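Of the protein chains in this complex, one is absent; all others appear in place.
As written, the chains take the letters A, B and C, and residue 1 is the first residue of each chain.
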């Protein structure tokens, strides 16, 4: 079975497993107050050029999102996102469970613009409605699209003008930032976002997301918030150790670049065969339009996900590549089409 | 530095790490719907003789507690626990954050009795007060004490009579159930509790707790609840795989028995030297009464935790053993005293 | 200044104030456990033909909605409503503050259909998304439209088939049920809804909504829920007394019919003058399309609300009538147009 189901189907990059093995019996202080976490945080602050940022390591993406959002907002404050945003669709109401409305905006490409923000604000003028207070975006988005530097700068500008917090979900940051059409540099993220997270789960770690908090107003007592929401890992060094591995020799972005290369190999192959794609395809998610018959046949030999209906005879399916995807698997998939 | 700080200072039992290494690159379906989780659940149902129970694997104890409690209670319902209970003291208000009051009862030994429950119920007669609905206990408790079969049966009885849910926190279940004075058998837990969890983090796993839900009324839609509270691990098989390891060859209880043996070696040594202990000492936490001077000296060579004041010149300190404690470390600690 | 701003600009129907005056110094037991509440509940059960229903009296509509919804749903369950629904727009995230997602559906007329429900359910197939569990509708809606008996029966059917709770917000129930095109009878509401509320604030009471719970599964411990959410009025008899007044001589529907008559007088006058209305106009809210110049002029002599933009030169404004609106005020408004 060829696997293009998602980018979290395998364990960890071997370097990471090896570090865990080597350190296995060395006693370490718990809850993320160890040297591995401190070191990994320092590596991240350096790589992203944000020497004053706070870095917290969390186990998963939904957890990271709900804790960051709940920490930043008061009860009546809301977060704006694209209708396809992960917090709006795929987190089982985790943000609402902390008491906050998610205001969603319909966007065919999954990306918010300053005008979207302004429109939402105009529709929420007073205390009879929630108060929009945070903008949530993803890099790359759920649809595999990316924000360019210019786009992110414009979002920053509107957030500054309107007193909004800009938070970037980087579950697929490695792929997003190394996409061929992405001109954002790591140092742009802390410059333009109040907070963002660096996804490990989908890029070489067993699990783990590194939350980077840049805005000083969001920093106080954050560890209380993590524990309060059940997110503090007893053996926290397991997170630090993995991010040490990911930021040694820039492995993190190297893996992202590799996942993209596999995706581009697939995309180019699909194009060569005359297939159409549903969205811009420069990151590790390829949304292909296939006939229903073809999809039915394909499920016998390939693991992948249905995404949406296209027309009476075609659907959109999603193929995802990762650091663990092999070139021969891509070729095998193409051969089947 | 000798390490008696706690039972989660090291990684995992080598068997577990090895399983993770071997399976590392095999694609697996995510979110705990894989064969490892299915197999581990089956092993647990068999070992605890509860063929109809639901088993869910979660990352940590606070997370498990808050999800189980929030899933079981309506907004105005409360959970009763000993004042020393983990949910009352050491979870940063995680239960309250899901909206529920924790009603605590002062108990010198950390254990609830039927009379405690009755007294709480009498004090909460109508809708102007919260409605007590769940009893939370731990085996072993925060003070290292244990419930015997008779005690647990009496708690079950009062819960049945009063319509209460009995939930047992088993963060230290391996040590508790293998204590020299514990006559509870694994099969007693599903017989007497509505739900309980089997702690992995403190007994040989990198992380992970297996929540066993026996009462059918608590089962529906539990996976929704896990995701809703940010507790669903993407690579869920990592949890299943660890519990497969822990229940292969009864490793789980073997490790607990070993931790207890190390604790008894320490306890007996302390007694032999004339030290007094603050609580009954049959599990892997030993609470010794030491002079403040001695404690000061000891901190130079041993990692351990202050527990409470005893008198003007003495404090209670806690020494914890685990599957990773070596006999020579116990002896070295004793030699220092 | 002519007042068409809303239907809660005046105090109470004189009968109600008089009852409060007469009983003012008679000691009564608090928290709604008095004879007035018991009597009013009985009158409601009789008028709506639901002898087994529970009736609770609450102070306001947002409070009633949030308490009913929070009482009925588990943390991961969501409520479906029209995008214009009061809970989605005008309650400042009160439902989300209790932890639940509001799933909104775009509907030009503010009314949900069975197909809307089915579509939402199809989009929420598993535990990675919230679980739709309740359907929230209003009679009349925020746009002044109403559900007919047939429409409500079809919604009931889909709710039965899909295991959903049907809850009807009756903030403007008196006007909705007495509309010229409404064929629903009071007895239809408990027959077709799991719960609904009878709005007093907008129809002759100083304040107060009567929540009628028909579905036995929603009844237990509801008074706990009211107190838990801060909604229990100390002098609860003030609510009972007002609903006694409203259901004496069928005053409640008489006032609704009167408000509608005033609205129809306005509507017919507008039509006669060639004005167009934005929505079906059979209840006490009239949405008129006026030129911006006209609106500007009108604000000098009439209190009313802007509703939405229509085109470059026209906006939609809302005129609301009530039991306190005088026919000469309607005529004066028409004379100004």
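By definition in this document, a contact is a pair of C-beta atoms (placed from the backbone, for glycine too) under 8 Å apart; a residue touches a chain by one contact, two chains touch by 3 or more.
The model shown is predicted, which means the values in this text are computed figures rather than measured ones.
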{"item": "Residue of C:229, C:260, C:284 or C:321 touching the missing chain in the full complex", "value": "C:229"}
{"item": "Contacting the left-out chain in the complete assembly, out of C:178, C:201, C:260 or C:321", "value": "C:201"}
{"item": "Residue ranges of chain A at the interface with the undisplayed chain", "value": "31, 70-71, 74-76, 98-99, 127-128, 130-131, 221, 223-229, 232"}
{"item": "Touching residues (missing chain, whole complex) on chain B", "value": "75-76, 78, 89-93, 96-102, 127-131"}
{"item": "Residues of chain C in contact with the chain not shown", "value": "1, 3, 5-6, 8-12, 14, 17, 20-21, 23-30, 59-63, 66-67, 91-94, 97, 201-202, 206-207, 224, 227-235, 238, 303, 324"}
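We adopt the following convention: only the chains that are shown with their structure count from here on.
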{"item": "Whole-Å separation of chain centres (CA-atom averages), chain B against chain C", "value": "50"}
{"item": "Centre distance in Å when chain A and chain C are each reduced to the mean of their C-alpha atoms", "value": "42"}
{"item": "Centre-of-Cα separation between chain B and chain A, whole angstrom", "value": "34"}
{"item": "Residues of chain A engaged with two or more neighbouring chains", "value": "91-93, 97"}
